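Note that one protein chain of the assembly has been removed; the remaining protein chains are unaltered in position.
Right, subunit A next:
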Amino acid sequence: MEEKPNYSYISQLSGGDKDFEEQLLDVVRLELPQEIENYKNHLEIDNFMRAGDDVHKIKHKISILGLEKSYQVAIDHEDNLREGVLDDDLYKRFEEILNAMTKFIEKA
């Protein structure tokens, strides 16, 4: 994965308000693992439409963590899932993004 999660959007948004930064990261820490779990559960039962909904939610977290290029991967993955297609390459790339985000928020 070329790019890494970062604080660029969060910093821009907070304008230096550290309490807000922490508050937002807390919310992401809480929501993201649940969204990833939902995504995996829906894939497991081949409910691609619901998995697409999950990717849609995760997509916003991707942008919050400053991952601009990965955002496009999520868009393509979401579109495919909604059409009932599980693209192997997109699935793997999306997994890498999820892993990178998970590691980042655990350390943040």
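Convention: a contact is a pair of C-beta atoms (placed from the backbone, for glycine too) under 8 Å apart; a residue touches a chain by one contact, two chains touch by 3 or more; residues count from 1.
The rule is simple: contacts and distances are computed from a predicted model.
Of the names listed as "Malonyl-S-ACP:biotin-protein carboxyltransferase MADC", "ABC transmembrane type-2 domain-containing protein", "Two-component system response regulator" or "ABC transporter ATP-binding protein", the one that matches the UniProt record for the absent chain is "Two-component system response regulator". The chain that is not drawn here is touched, among residues A:23, A:72 or A:99, by A:23. Within the entire complex, the positions of subunit A that touch the omitted partner chain are 9, 12-15, 17, 20, 23-24, 27-28, 30-31, 53, 56-57, 59-61, 63-64.
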